[in-house]
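A single protein chain has been removed from this complex, and every other one stays in its place.
Entry: chain A
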Amino acid sequence: MKIIIDQDKCVASGQCVTAAVDVFDQRDEDGIVVLLNDNPPEDLAADVHQAAAVCPALAIVVED
């Protein structure tokens, strides 16, 4: 699994952090997405896919 984020698109909704807190974080100054792990273990796959699905800005792409 490989995750690509787009910080320019991100609108800081925080939905990805709620879905997968071990994989996504938010920048202190403006809440924009930060990737903690671009290749997380398989047992987090469902959470990561949900994070991408609920991102309102389509700023997360997951390649399996």
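The rule is simple: a contact is a pair of C-beta atoms (placed from the backbone, for glycine too) under 8 Å apart; a residue touches a chain by one contact, two chains touch by 3 or more; residues count from 1.
Everything that follows uses one rule, which is that contacts and distances are computed from a predicted model.
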Per UniProt record, name of the chain withheld from view ["Spermidine/putrescine transport system substrate-binding protein", "Amino acid/amide ABC transporter membrane protein 2 (HAAT family)", "Chemotaxis protein CheA" or "Cytochrome P450"]: "Cytochrome P450"
Sole contact to the chain not displayed, among A:Asp28, A:Glu42 or A:Asp64: A:Asp28
Touching residues (missing chain, whole complex) on chain A: 11-15, 17-19, 21, 26, 28-32, 50, 53-54, 56-58
